[in-house]
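Below you'll find the structure, written out as structure tokens, and then a few comments.
Every protein chain but one is kept in place in this view of the complex.
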């Protein structure tokens, strides 16, 4: 068993569960849960608005996490960190802001065919409304991003490249550094969906020259309902807020309003303060391990699982041969993913079956659905073996018909 | 001391603090904190998306809270309950949706001058963009809503009345039942900002014929980062989603998307699941007391505090003489609210000083700022007396100069 | 977790493997309904001909899991030649069955009774119900 497992109350409550659905949501270390307990039991007060000592302490804690997040992703300035509800909200804000305020009819937005609905539907809706053009980078035969195609699709008409750092189905990472050069050569913006990337590998937005990065706390071993949107000062200065309300305001009369500077102008109303505190504790926790270590562990687990699964006859594995994360999508020939998932569930193995909020990609794989095991650093080789054994048993069970 | 205080870990940690900032955010009962611990320690799994047993249990818990909220506010159907980040987000969604999809240039929106920025700025911005007209209902000399003025302002041109149920500065409640008749007589929509109302008095949306109601969990003894938007099926069917992403989707191709029905079409991406569970625990807790009882207690505390404060010479109290909540705004003549708040803070009394995100109203009171004590049912008469004593001491302290 | 053999009974597996009334009807009188399950990507095309308030012909084309394929197969066999009134009764009974209620005239559901175990797997109830959802849509327009 993996020693990190000890840090997670969930695994104490479920010693026998094989939790392989980490790409959907991760478990939380005891320190994150404790941070929430401490916040609500000792420190809960109104942030930014009230002047008493308790409120000041809550505000300080809240703002310290902003700095912590900035350091974690290599942002130059804490004011480039906005707190959101999650990746989806961050991508929606930035897509709405960029499309409505920078783009002209006919401008092109490049995505990849492997995007999660959160980085696809909003662009599609805006493209339809504003008469923008969407272009999709294809996959190679090895199911990696086709860089030659990317070079073709990214032209002087391209204003935005919005792409995931790591695919939540294929498990592969995209070459953000190369893509950054391509899109910046045509003066476009690089927007990265970091939902799967940030939890699995070190990310340095300054070094990669990422213009916007969105990710979720709940996939980063932190609480639900909290996420981060990073953006360059150039964008934050000109983008209007997506929501209006308390705290973001400078002055209001009955007819006019002026706003605070970023990040506050984007954080309308009372924020998820406990969520922010919990996210800070999650970052503290993963930094005691180190993102390099986490990446190495998850790569190794993903590679091992993919190899073991591919040794079973009639199992198809998706994604490139070299695994870069703990995400492994697969199918058992003749069996539907949902039936297999139910069988695995009866063996206490939690995997996901379906289209993983990436219907276009799954259709491209020419299946209705896939199974997906997504492993985190707290998973183990033994658990991989359990999955393999259970898949073999499933084949037996269903063929018995 | 108030017996309810025992239920709140915060007061065990701070036995001597007088917490009078409940209109900003409330403290959380132990049961709410425990619900969060239990969720993260035992039940944390992906809601709606995964098919294994744990995910099903998390989904069930999540959906049960939807039903609980519906019952709590008298909604006919759980599908009329959308989960949001808070009041601000709910009001923004509804304002954007209604203004962009139902209103024509020249249409009128009626607000009151006592609105919180969350129910003011978004309408103002939309009115400017879409050429709509905002009209504000005035106050009477007694600082209550001027119903005669409301009758004048609500005409056949009025498409929306958006108004707070309870003012976060004056502490008074507005006659929602009468306003409901006025606005429905002209076929307009009644949108109620319930941020302060829902935590202090029983609310039945069906009986009051409220078309939309928004409120926040963190002001209702629940977690941060969660709120509720109630709306009629007629609205929910036609309003488009405010954000796009996972879970809300029916089918997606590279060029088209169809959406799920409400409430799911509005809940894009992974939701604040723990926040929802915590909100459910908060509602359970307050129902063990009963909203009628809570209202009676808070009215009594507000009335007592207002009377005691008004007995001090040179203290001005805002809002009507009959208190309907625990919110009491006031000022000490010649002293600035911030200086008094700092003095109170040094006496362990937490009150808020400033414009309370209601700058137009505070300007109308002809002051730069006010103090505001906002009491919840767990506060006590003794604490009111402590505040009174401290105010007298503040006068002494600052006059000593 | 309840026993899987109770869920996946032999008749179910057989119907999934060798579906009855498989295909898509064509012709002027054919009504066609396509339904899908967004979480799993499954799709079902149900086609039928209704005359004088009676379903005189039906076919199903199902891409999905064992449960939904078997449900489509058994349903089509059960409802063919029934009146629209009878079909609505059967559909209501099937929904009750899946929701775990005790049925009075359960013999009316015939082989469809093998889905009684699905209620214990709440994440899979949609699969069993999908064909019936299509059926209700199919007959709805033709009932006053």
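First chain written, first letter: the chains are A, B and C, and each begins at residue 1.
In this section, a contact is a pair of C-beta atoms (placed from the backbone, for glycine too) under 8 Å apart; a residue touches a chain by one contact, two chains touch by 3 or more.
Predicted, not measured: the structure shown is a model, and the values here were computed from it.
Hidden chain, full complex: it touches shown chains A, B.
The residue touching the chain not shown here, chosen from B:64, B:346 or B:389, is B:346. Only one residue in the set A:5, A:28 or A:48 touches the chain that does not appear here, and it is A:48.
For the chain missing from the display, the contacting residue among A:34, A:56 or A:389 is A:56, taking the whole complex into account. What subunit A contributes to its contact with the hidden chain is residues 48-53, 55-56, 60, 249-251, 260.
Seen across the whole complex, the unshown chain contacts subunit B at 336-339, 342-343, 345-346, 348, 353-355, 359, 362-363, 368-369, 397-398, 400-401.
Following the convention adopted for this analysis, only the chains that are shown with their structure count from here on.
Chain centres computed from CA atoms place B at the largest separation from subunit C.
Chain centres here are Cα means. That of subunit B falls 47 Å from that of subunit C. Centre-to-centre separation of subunit A and subunit C, using mean CA positions: 38 Å. Shared interface positions of subunit B, defined as residues touching 2 or more other chains, are 49-53, 55, 249, 251. In subunit C, the residues that reach two or more other chains under the touch definition are 1, 38-40, 123-124.
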